[in-house]
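Of the protein chains in this complex, all but one are displayed in their positions.
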């Protein structure tokens, strides 16, 4: 339970940071899509450690293998199994984790839930788990582009710590996001963000921030009126990512300071189509897409693993102690989280697209 | 699809604001719980129209009937069907809705999705749909109190428009919440909020705000490491409520302005138990509860229905037009949304409690 | 849990024989279908007590009300809630059931599972539960006929006790089934079956038999390769009906006495289409329909409730005792089970049709 996401298009991820590897089974994929490992690898490379000098230097090449579900370059409609072996395991770096719970990690709660835990790493809470999501999201994006040629998902770092870029979601381009290591399309602010991340790291500390994401080219009609609202499934998808603390779409929390007369999106006719003149709805009304850009934001906390000594307790609950991380960690998770956000957004969008086709034709 | 929530304890809601009524089927309920209609009615009365002078004056008594699943005052473990008939239907008030799409409502997206819609009211987007959730949540609360005697869920209005109360979630009491019509436990601020809502209504306008909620008395170990994280399911639950725009838990968006060394919750031993000395984690770490209070916040937009003329388009897409609401509406949804937030939180908590018992004993 | 059936088109049934009524919530229905209560009622009337002199004389009119999901005669795509109130409740007839467990009923197992039971009737094991299925199946049939104009489902009694009719599933017509009270399209054998049922009833006893069902007009391609095979979902659907003991499709158990060379269905070209020259596959190969008639059979045991004294034990487990049924019961469940089999088959077919459209377009 709990390792599968989606209704018609669904992924099941597995694997810990320490063990034979991590992977995903992608089920319900439309048949006939052109897929190969390079398409997945491109996204996995955006997520992998060691890609720049502001992320963890763990040496994981994260090379994926497709074991099933693809035949001569095309999806069969059967489960696509993707495997990424683990490479850079250093269990000795985690020896202290057997003895004490890392603050603001999942060590204690895993122990409380399961009665045991894989203390040679972060277990299922390791960011490695997200490899399966990114692989699944890459497949979902191919399917979405076939269904909706104008489809595009672009996430980007909007804020690191208190450094916030001014970005118009309607205009942002993927190339600008990939142009720098922090994945902020505002080049000047990106440079300051990179500087901040490095400074914080040198102090043995960490920072968080906010990622914004826009989905373009989806038709009106995806989603459902009640529990499976498009934005509700996005919220679950995003809050299921490690280190997330919040989600908002459209006008979000800020919009709640407006009056209804200011906040409502007037309908208008534009080029013969029904459009809204503003987009405080964030592309979703009553749980269903309205054809406008879907815009949302996700809060990521500062990395819990820091190089400073921290107060904690021994795993047997016998005494308090201090712990100082020795593993190689990200001083800021956001640059690598950008492809994760895009992947989860694509999974939600494709699942709802298939569900819509199933129910309404 | 999309009208069922939960895995082991699950509710299926049905009904529109116009039609025979609304209701819920509650499945997977633990047997032997003491339940009767008065327990459900108490929560439904907190949600119903006409309960105070700052909510819609629609005349719905919202009397519930339990049709199955309860025998001589105890749950059978079989589906509990709850019915609330519709009473105050005035389809004539909605005649214009056949002709034009209300801005920032679901009229247009329903039409886009389904090709038709029940224009005699808000359809499934009506707040009446939440009756089933509140009834289901009332049952869930009884089950949770049996499992965890210290269990308690308390939601309250923290902010209306820009009027924000200072409230300590660790101390807030349900009685203080119910002491005023706006459901803000800070009496002085509550008075100002009520004033603001009345003022805005008199101008034919509306306001939104923020609800905070705390779950107390839940043990460590509820939730799951990956997709079905406790906070991810809370996020989905909250974003599935009408008029919501955002969700955050623990330190939320504000916490992303902190460094890791400031943000981490140190573990300590308190009265022989492992506790955190702060609660920026909001009671959840790695998707699993840690035994601290679970604290989260939900953003609600200003009511879309306002008494001012608004620009929109005709439903046949032939021309632009103006629309002025004639229905009786809430100038601010938050006071009635408080029991909805509590209900959804209780549904998530009970489902995870049963799942935990199922997998881990 | 356990009261919902289906993935995209799904029904949730509720209600006991004693209580406010029984009903169903039908979710995921394609929008725009022409549905009214008379369409449901026609099927419910084939299922209801008192329809002939070989079924239980319980006086239930089983009038259904559609409470939601239909607007001006067309489905909205939102949940359709159907309610059938209970009428003929005689709890006194069941007083002994509080004291002792009826043999081969669910009294004992309900008590073992839930720790309590509604002893004023059969609880969820009552045949009244199937009202919701029949109503749901009626809606599914409308949807299937819209998708596949040649669609037709015809079930019929093939055998009562040891009286077996010779019927060609490829030729049987619904009208012939409805031409007699036992729902066997072989009129001569039907007369003998009716005689047998009456004779057995006069002896305070009961009989079972076998129902056969054919689905026509479904395209090739419905179903799935592994767990959700079309025939696997049919098997679950049928074994979920009360009093069933077995399921087989195509050549069934008898086919296992053949050799592969005798059993295989050769492919041939007929009128330009790929067809099989025989149909031992029963219309399903590898879990997926092949466009031929889908044929299956279901075993129903003799009614457990009989008017003879039977050995049993007291509900408190303190002693053995004897029990003689006083309720009004069916001496043979098959005539009323025919519409239930059709309903469940239609539910499976529609769900797979929508899933196929969702995944493969």
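We just call them A, B and C in the order they show up, numbering each chain from 1.
What we mean here is this: a residue touches a chain if its C-beta (ideal position, glycine included) is under 8 Å from a C-beta of that chain, and two chains touch if they have at least 3 such contacts.
From a predicted model like this one, the values you see are computed outputs, not experimental measurements.
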Selected from C:18, C:124 or C:183 as touching the chain missing from the view: C:124
Interface with the unshown chain - residue positions in chain C: 1-5, 7, 13, 101, 103-106, 108-110, 112-115, 123-125, 129, 159, 161-162, 200, 204-210, 219-229, 231-240, 242, 245-253, 255-269, 273-274, 276-277, 280-282, 284-291, 299-306, 308, 310-313, 317, 319-320, 355-356, 359-360
Hidden partner chain, residues of chain B it touches: 7-8, 28-31, 77-78, 225, 354-355, 357-361
Interface with the unshown chain - residue positions in chain A: 1-4, 8, 10, 12-16, 19-23, 25, 27-28, 31-32, 65-69, 71, 74, 76-81, 83, 113-118, 120, 123-124
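Methods note: only the chains that are shown with their structure count from here on.
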Topology of the chain contact graph, where touching chains are joined (line, ring, star, complete, other): complete
Chain B against chain A, contact positions shared by both copies (same if over half, else different): same
Most extensive contact between chains (C-beta pair count): A-B
Chain B and chain C: spacing of chain centres that average the CA atoms, whole Å: 38
Rounded Å distance, chain A centre to chain B centre (Cα mean): 26
Chain C, residues touching no fewer than two other chains: 8, 28, 31, 77-78
